[in-house]
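Just passing along the structure, written as structure tokens.
Chains shown are a subset, placed as in the full complex.
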Amino acid sequence: MSGIVELPPSPISATIDLQARGVHHGFLRLPYSRDDSAWGSVMIPLTVVCNGNGPTALLTGGNHGDEYEGPAALFDLAQGLRAEDVSGRVIIVPAMNYPAFLAGARTSPIDKGNLNRSFPGRPDGTVTQKIADYFQRYLLPMADIVLDYHSGGRTLDFVPFAAAHILPDKTQEEAGFAAVAAFGAPYSMRMLEIDAVGMYDTAAETMGKVFVTTELGGGGTATAKSIGIARRGALNVLRHAGILQGSVETQPTQWLDMPGTECFTFSESEGLLEPLIDLGEQVRKGDVLARVYQTGRTGVAPIEFRAALSGILAARHFPGLVKSGDCVAVIGTL
Amino acid sequence: MSGIVELPPSPISATIDLQARGVHHGFLRLPYSRDDSAWGSVMIPLTVVCNGNGPTALLTGGNHGDEYEGPAALFDLAQGLRAEDVSGRVIIVPAMNYPAFLAGARTSPIDKGNLNRSFPGRPDGTVTQKIADYFQRYLLPMADIVLDYHSGGRTLDFVPFAAAHILPDKTQEEAGFAAVAAFGAPYSMRMLEIDAVGMYDTAAETMGKVFVTTELGGGGTATAKSIGIARRGALNVLRHAGILQGSVETQPTQWLDMPGTECFTFSESEGLLEPLIDLGEQVRKGDVLARVYQTGRTGVAPIEFRAALSGILAARHFPGLVKSGDCVAVIGTL
Amino acid sequence: MSGIVELPPSPISATIDLQARGVHHGFLRLPYSRDDSAWGSVMIPLTVVCNGNGPTALLTGGNHGDEYEGPAALFDLAQGLRAEDVSGRVIIVPAMNYPAFLAGARTSPIDKGNLNRSFPGRPDGTVTQKIADYFQRYLLPMADIVLDYHSGGRTLDFVPFAAAHILPDKTQEEAGFAAVAAFGAPYSMRMLEIDAVGMYDTAAETMGKVFVTTELGGGGTATAKSIGIARRGALNVLRHAGILQGSVETQPTQWLDMPGTECFTFSESEGLLEPLIDLGEQVRKGDVLARVYQTGRTGVAPIEFRAALSGILAARHFPGLVKSGDCVAVIGTL
Amino acid sequence: MSGIVELPPSPISATIDLQARGVHHGFLRLPYSRDDSAWGSVMIPLTVVCNGNGPTALLTGGNHGDEYEGPAALFDLAQGLRAEDVSGRVIIVPAMNYPAFLAGARTSPIDKGNLNRSFPGRPDGTVTQKIADYFQRYLLPMADIVLDYHSGGRTLDFVPFAAAHILPDKTQEEAGFAAVAAFGAPYSMRMLEIDAVGMYDTAAETMGKVFVTTELGGGGTATAKSIGIARRGALNVLRHAGILQGSVETQPTQWLDMPGTECFTFSESEGLLEPLIDLGEQVRKGDVLARVYQTGRTGVAPIEFRAALSGILAARHFPGLVKSGDCVAVIGTL
């Protein structure tokens, strides 16, 4: 009681009724006064499909605006899902951080906000903080299961995996891993989040929700194959939750771990990156993962970056140029 | 005599002797006065390896600044090639349009110049035109064989191929295709250039040079695999030319054609691109190559783009978002 | 004592004595260290005219930097008002958010601050927050009556009106409406502020001040006619307050209300805006207010926006292009 | 004959057949390679309505991208005009300088090109020059009568008029004035172009075409009234040309002249502009047209600008701030 600050209501309003039966398409309207529109708004597209009795699934893409498997699967699902196939409710937001999505960028062009580091958000904060607050206080509480799509964006590339976090509540953890298995990506990850502050994942998990995240590729693109994984994963998760009928379409998966900071290699130089090992290939401790060439002159030997442990190459820096401090490679252990 | 305009000398000077025996690393120095450096210069890294008798090969990358297989192979070659292994001369410019390369962009941030559309250039033009003019009047005339690396850059992705042009001089054409075969990429292309105006390729071919170009991937990155193709291709071409000893390391290749404008599909809408066919996959006439979702709202069916002829998917739009007028897909015929 | 945080003094200082008799022109100097001036300042022009006994009026323009009736009337008044005509004090700040005013923009180019959403401000905040804090803690407490000029700015256009808020203290409310009537604009508005957080209006009203605001046009311009309304209004308000002698120059006015959210129409599409009803014209519920054409192609029927209630068109989106989420039209009821 | 340079064909291609009977919607596709789309294009929307026998009218808007009466009337006409109502051909390009139109700016954001100063253009020039060249060599030659919509854009405002030029060929001049009269704007102007270099008008008139231009408002917006003038004017011109049946809808008009440089008043100071006379009002020689306040401080008398001749205020500077060198006012004579 003491110490509780009563937050003002969110300035965001949904243009459709989130409880109404049937298929409804609308927007989360966020008033945003600015130089080029004094009484303007950010309009975040939204679909709700509601029918019969059953749990609520919250499906989101575009948490980072340059990751495309989720938006592609969800814009498709939003226009194809029929109310009569649903028992419960499916809330679909294909592009959570819509300004970032429109800009094709990880963060919002309005406030440079990284939505996945902005939770629990603020109703009187920046645009990105207002979006986080709305999910925190309005949408997440409605959900039983949450599926949030990610991939590497323009600057990272991943082997395709679904993931859930190692959690203190082992029942909740188990439910998460079961949903990951249902998703059916080629790889599945048990994630130990070292720095969980501000994440949507943490917000959902703290409320006790089953939370599934993914990394399905990267580079600021998506392929027929990676979107196929995303689309099948959504249907599988909805079947697993009992919202869609039918059994999960089982797929073989390889479970991976990222045990600690040794998995990550950071560059201490800038230059032209030459990977020597590609995604999904095996790595032994001591292997040269990549080399960096100084670009200011020819005739200089490149700097080598070596693996600190064995496993497979699970992620890598995507652009051809690398800056000091960039993550060059991530090794996943089997 | 009549109609000939005497061009002034290039303002670019090489800081090393292009004729000297041995391995020399230096720069093409291009004076460039600007707000942040009144007496500044663009410094384009350059290596010349010269020994014994033999032809001259001119090897170039970074014609477009966001294509990395060439620069990676050539910065490596420049620091590893030994004079005693060479018979003749190898001139290496890993990043022709150096300002674009440093910016990680297709075109120069200085003048937005697309170097490969700037030939023959002008000694008193923009920075990009001055670079073109220097290659046109100084470096190309020195060369017997020219290898210019390309890939799709940040916005296109290609199956990996080397290519030469269909030319009026069939002897020259034949020499080009032979060099392509020596290069040894997974695919090889016979290109019919419909609009050759301003290209480096055209500049070299008009002088009668053997000219090999490539498209080795794209997306603004390079992989261990694609750089491996580039590196092997350079050595093969130098062996083929007799500048390096030893026989060409033969590789299987699939020859392709791009017969006409039907190969190209352009989007007439903007939105979120969902490819339905991936690079290298077979395409039949009428297949849906890709779909575009309107991103301003949910609940709208996507627009479909269908193949106008059969073949394989040779290139595609890379970023997850597409604009009206972008090339969505290119089909190569077998 | 409990819960009260002692705020540090404002970093802003007035270069003139705000209490001195006579006419004084100076600045509010706000120290602002930045890349292009390590020891620079924002200099907000200020005039104080003080004489005899009487109340203090605080007259402000440029709360939003792209609204010009207020600045034009106040720069004029500041250079023409004579001390001997005043009984009391007139504090004139023609351009409150001076950086925004210089930029011709609604918000400050320094911090994107919307001054009218920044109250009560912070002495250690951004530049805009420092300005708000200075008005909150130094200037507003000196005032008995406050007149703050607005119009639609570059992106909205209004029928010309003065306005006061519906307030819980009916005596204060009555005083506000009386001052609005004295102002004498063609329209007069009784405003019910739904979201009053951060407004200058609220800051003044909470202190019990009589507060008059206006909307006198828009589009980022002003006309001879709209400036005439502003100039006459200032003199009328000063006469009404007894600071200037003489009786109010009476004008006919039409009182309007904006009863609720139905008054506002927001676009859910982007495109080319075609208004079908102009400012001040009568609207019946169901009328098409405006149409939006998709600009990416020809041959598509426009989207229509219809009136949700009857009244007159009181405000409208100004630029020719409209974005999703923009306010297209506002209806005032009679 | 000697001295004629054969121009290469335009890189622009129409995606529809410009000769085909019926109503066809498509694009002028202009290949435009750039950092964010290596094989991208500018897509300029286009509609052609062709039926029976009769002359060809070329109707264009968006020559300057921030002028909206033309685009609004023409996007409407393009989606509403029926082939069976046409005798001849109507070619409609609602937004000639499409990149400028999308940006809401006078000039192209790509090359800062002012299309109306870019004629005759160049097929190998900038994007704007390529557009000019296509109209010069492909579309204008097809036309018998040309109607090009203008208004003041974001920085000027005009009384609404249609206009034709005073020409050396008096027959052609007469045909132009007749078409202006048919258009039926509230004002009609006989223009004496002092500097006609690079204008679309000049390009058309030099080919002997009947050319009507307009100025229908400004400020970067359009109203129901000004779009109404534009729409009626297009239909009237098509009726006048015999392409649409029925007689011209006659309107009263006031003919104006702009005899010389005395009509124009330029500011020699920057500051806050206070107009003292509004559009359409009468002006006598010596009247103060406007005043400019220095914005850096209060207490300084404004600078006055006086009329150099008598007439009506035909145009004025629109934004509230003015820079040295801006045109403050234009007087038309009766």
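Which chain is which? They are A, B, C and D, in the order written, and residues in each are numbered from 1.
One rule holds for everything that comes next: a residue touches a chain if its C-beta (ideal position, glycine included) is under 8 Å from a C-beta of that chain, and two chains touch if they have at least 3 such contacts.
Being a predicted model, the structure only gives us computed values, none of them experimental.
Visitor: Assuming the complex is a homo-oligomer with 4 chains given explicitly, what is its full copy count?
Guide: Total copy number for the complex in this file: 6.
We adopt the following convention: only the chains that are shown with their structure count from here on.
Visitor: Tell me which chains count as touching both subunit A and subunit B.
Guide: C
Visitor: Based on CA centres, what chain would you say lies at the far end from subunit A?
Guide: The chain lying farthest from subunit A is D.
Visitor: Which pair wins on C-beta contacts, B-C or A-C?
Guide: A-C
Visitor: So what's the Cα centroid distance for subunit B and subunit C, whole Å?
Guide: 58
Visitor: If you average the Cα atoms of subunit C and of subunit D to get two centres, how far apart are those centres in Å?
Guide: 35
Visitor: With chain centres taken as the means of their Cα atoms, state the distance from subunit A to subunit C in Å.
Guide: That gives a centre separation of 43 Å.
Visitor: At least two partner chains per residue is the criterion; list those residues in subunit A.
Guide: As it turns out, subunit A has residues touching two or more other chains at 27, 43.
Visitor: Quick check of your reading of the touch definition: is the inter-chain graph here a line, ring, star, complete or other?
Guide: Basically it's none of the tidy shapes, so other.
Visitor: Using the contact rule from the top, write out all pairs of chains that touch.
Guide: Here the touching pairs of chains are A-B, A-C, B-C, B-D, C-D.
Visitor: Which residues of subunit B touch subunit D once you look at their complex with the stated criterion?
Guide: The touching residues are 64, 66, 105-107, 112, 114, 117, 152-156, 195, 197, 264, 266, 268, 319, 323-327.
Visitor: Can you name the residues of subunit D that touch subunit B in the complex?
Guide: Per the touch definition, subunit D meets subunit B at residues 8, 11, 15, 27, 29, 32-43, 124.
Visitor: Which stretch or stretches of subunit D touch subunit C in the complex?
Guide: Residues 23, 25, 27, 43, 45-47, 66-68, 71-72, 75-76, 78-79, 92, 94-95, 101-102, 104, 157, 219-225, 227, 272-278, 281, 293, 295-302, 318-321 of subunit D touch subunit C in their complex.
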